[in-house]
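Pasting a structure here, questions to come.
The other protein chains are all here in position, but one chain of the complex has been omitted.
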Amino acid sequence: MSDATQERAAEATADATGNGNRAASLSLWGDVWRQFVKHRGAMAGALVFIFIILLCFVGPYIHTIDPGRLDPRIGNQGMTWAHPMGTDNLGRDMLAQVMAGGQVSLAVGIAAMLLSLILGAVIGVLSGYFRSLDGALMRLTDLFLALPLLPLLLVIVLLFRDSLRTAFGPEAGIFVLIVFVIGITSWMQTARIVRGDVLSLREREFVLAARSIGAHDHSIISRHIMPNVLSPIMVSATIGVANAIITESALSFLGLGFPPDFPTWGRLLFDGKDFMTINPARVIWPGLMISLTVLSVNFIGDGLRDALDPRQRAR
Amino acid sequence: MLAYLLRRLLISVPTLIFISFIIFAILDLAPSDPTASLPLTIPPDVREQIRQSLGLGEPFHIRYLKWCQQFFVNEPLNLIDTWMGVESERPRILSWATRSPVVDLIAERMPQTLWVVGMSYVIGVILAIPLGMISAYKQYSWFDQAATGFAMLGFSVPTFFTGLVFIIVFAVNLQWLPSVYDTTHVVDDWDSFVYQVKQMIMPTMVLALFNASQISRFVRSSVLDNLRHDYVRTARAKGLKERTVLVAHVLRNSMLPVVTVIALGVPTIFGGAIITEQIFRVNGLGQLLIVGIQSADIPLVQTLTFLFAVLIVLCNLIADLLYGIMDPRITYE
Partner (left out) sequence: MTTRRLLLSATAMTAAMAALVAPAQAERGADGQLNIIYWQAPSTLNPYLSGGTKEVESASMIIEPLVSFNEKGEFVPRLVDEIPTVENGGISEDLTTITWTLKDGIQWSDGTPLTAEDAVFTWQYCTHPEGGCAQASYFEGVTNVEAVDAQTIKITFSEPKPFPYTAFVGSESPIIQKAQFEDCLGAKAPECTTENFGPIGTGPFIVTEFKPNDVITLEANPNYREPDKPAFGSVLFKGGGDAASAARSVLETGEFDYAWNLQIEPEILKQMEAAGKGKVVVAFATSVERLHLNQTNPDPALGDTRSTVDGGPHPFLTNPVIGQALSMAIDRQLLVDVGYGQAGRVTCNVLPAPEAYASTANDACKVQDIEGAKKLLDDNGIVDSDGDGIREFEGTKLSVLYQTSTNSVRQGAQALIKQWWSEIGVETELRNIDASVFFGGDPASPDTFQKFYADIEMYTNNFSGVDPEAYMASWICGDMPRPDSQWQGNNVMRYCDPEYDALVKEMARTADLAERQNLAKRMNDMLMQSYSIIPLIHRGGASAHANSLAGVLINDWDSELWNIADWHRVK
């Protein structure tokens, strides 16, 4: 039996048994949730994350200044009641920009991170577990690692920008493009790491035992392999968010991303860097927001990992 | 293992040729142009002549095959000729922007890149391993929290920002360190060595911070995973010293993902650090690459990226071999 048919068979049985397992998995997730709530770091991270989301998405209804409103006469102001985070050199309100920028940066950061994580994890697990796929998938990884990023981006933008624009509208189109671009150019590290771990896990006693009692590949992967590669995946997720937020700003700066009057955290930080000595608020706030987001994602990841770890749960 | 190695090396050849073709295609498709950086006062017909003189008039496949011939045949033969002391006549790969041999440009940039970027990687790894280990061993202690905070700052704050902060603090305000890297500097005595160290500190530290923060996270998570395994309990139960347990058992078993990350990182050393090299004007391979991309210097970018691809393939191969050595359960048939 070839690997492909084996896989299909595995999927079929998994589908057949899937419904029966639901009751058990419900309680599993309940268990995970209880563990997660107990994890102090994770809860702190989650609270900070929720606060950032509220600030970015609800904040603009309270602090109603238009982030694009220019008034150079009030440029480079420090913190005032009217402008709690000061203004930039063209007189735009920093708080309004940080909030508006956060909506974009958070969406791009999380979506691109998820895309690259899913791609990386799937490719890593498949090539680590199925020897027949390993060669081809890893050569593909080598190829993606070797591609020159900037010219590649220029080509992707050239080929897809206009069609995405017509399909999704200017802003949603660029959002899809950016998430796609960041996702497909940053999954390789996760894939290589996951594959390395899977290569070793595949030969562990518990996997051999599972296989010897006739467990299908599908269930071995989901029950035995995946929980054990969660930690590197969580680390990749944290790095991925930071990476996506910063890459997005580089893309916009090069004119490959959002229009120039569209603030994002990375862009605010980049535009503000030369004003650092005149008005430190311009770099501190966006920088702080990026760091806090990354930090909270990290702690949430830690908590999730601990909560999903059967050994930890049993303790 | 040897058979596996040979097979992998053999597969690498078509893989690399395929990669070189894809890179060439991307560079050719990309909408940038070698005359873009010229002043607008140079009229369009002169620009067209310049493009023709660069060989852009020829069809895509001819240009690709020409590059292949120059890279795979002429350059190695020329190298042999130089060793034998013979004057060689074969056409070399010429950069469009500088009109000089690309291979010479790369050789000229090697030293500063290896010094600065390489050193930062070494420092990063040396910092990251103990940092990650202690963090994991004392999970949720103040040390772990501090290290986590440091790491998060390290990779969430981009190098264009940290580099600038360093310059403003150490070069402008304190005036301790030079903000511009002098590539003509020659180390021949103690004083010049001190100057070399001084000019390397800022770019190296900016990069090391970034590298250390990423790698330390992988070390920490991997060590954490391993600490929970039964063999650790067994080793402790046997009465082994804690240090032996940690170094001989846990560290060795935790190195798998770390090796992967380092193997992925080594080629990037040769790729240079584009932003950091720009900020401090180290003008190494990263700066060469970005200048090449900006001026659409296809022969230069193609050659650099391809050498980079060779390193990636090699390093990943080495990592795969190391897996087998570190974890004997991993076998390649």
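By written order: A and B. Residues from 1 in each chain.
We take it that contacts are C-beta pairs under 8 Å (C-beta built on N, C-alpha and C of every residue); 3 or more make two chains touch, one makes a residue touch a chain.
For clarity, every value in this text was computed on a predicted model and none was experimentally measured.
For the chain missing from the display, the contacting residue among B:47, B:236 or B:329 is B:47, taking the whole complex into account.
The chain not shown here is touched by just one of B:287, B:302 or B:316, and that residue is B:287. The omitted chain makes contact with just one of the residues A:37, A:158, A:172 or A:209: A:158. Of the candidate positions A:65, A:90 or A:292, contact with the unshown chain belongs to A:90.
In the full complex, chain B touches the omitted chain through residues 29, 31-33, 35-54, 91, 94-95, 97-101, 104-105, 108-109, 164, 167, 171-172, 175, 178-180, 182-184, 278-281, 283, 287-288, 291, 293-296. In the full complex, chain A contacts the hidden chain through residues 68-70, 72, 75-76, 89-90, 154, 158, 162, 170, 253-256, 259-261, 271, 274-275, 277-278.
What we mean here is this: only the chains that are shown with their structure count from here on.
Centre-to-centre separation between chain A and chain B, using Cα means, comes to 24 Å. For chain B in complex with chain A, the touching residues are 11, 15, 18-19, 22-23, 26-27, 29-32, 140, 148-149, 152-153, 155-158, 160-161, 164-165, 168, 214, 217-218, 220-222, 224-225, 228, 256-257, 259-261, 263-264, 267, 289-290, 293, 301, 305-306, 308-309, 312-313, 316, 319, 323, 327, 329-331. By the touch rule above, chain A contacts chain B in their complex via residues 41, 135, 138-139, 141-143, 145-148, 150-152, 154-155, 158-159, 188-189, 192-193, 196-197, 199-200, 203-204, 228, 231-232, 234-235, 238-239, 242-243, 245-246, 249, 266, 269-270, 273-274, 276-277, 283, 287, 290-291, 293-295, 298, 305, 309, 311-312.
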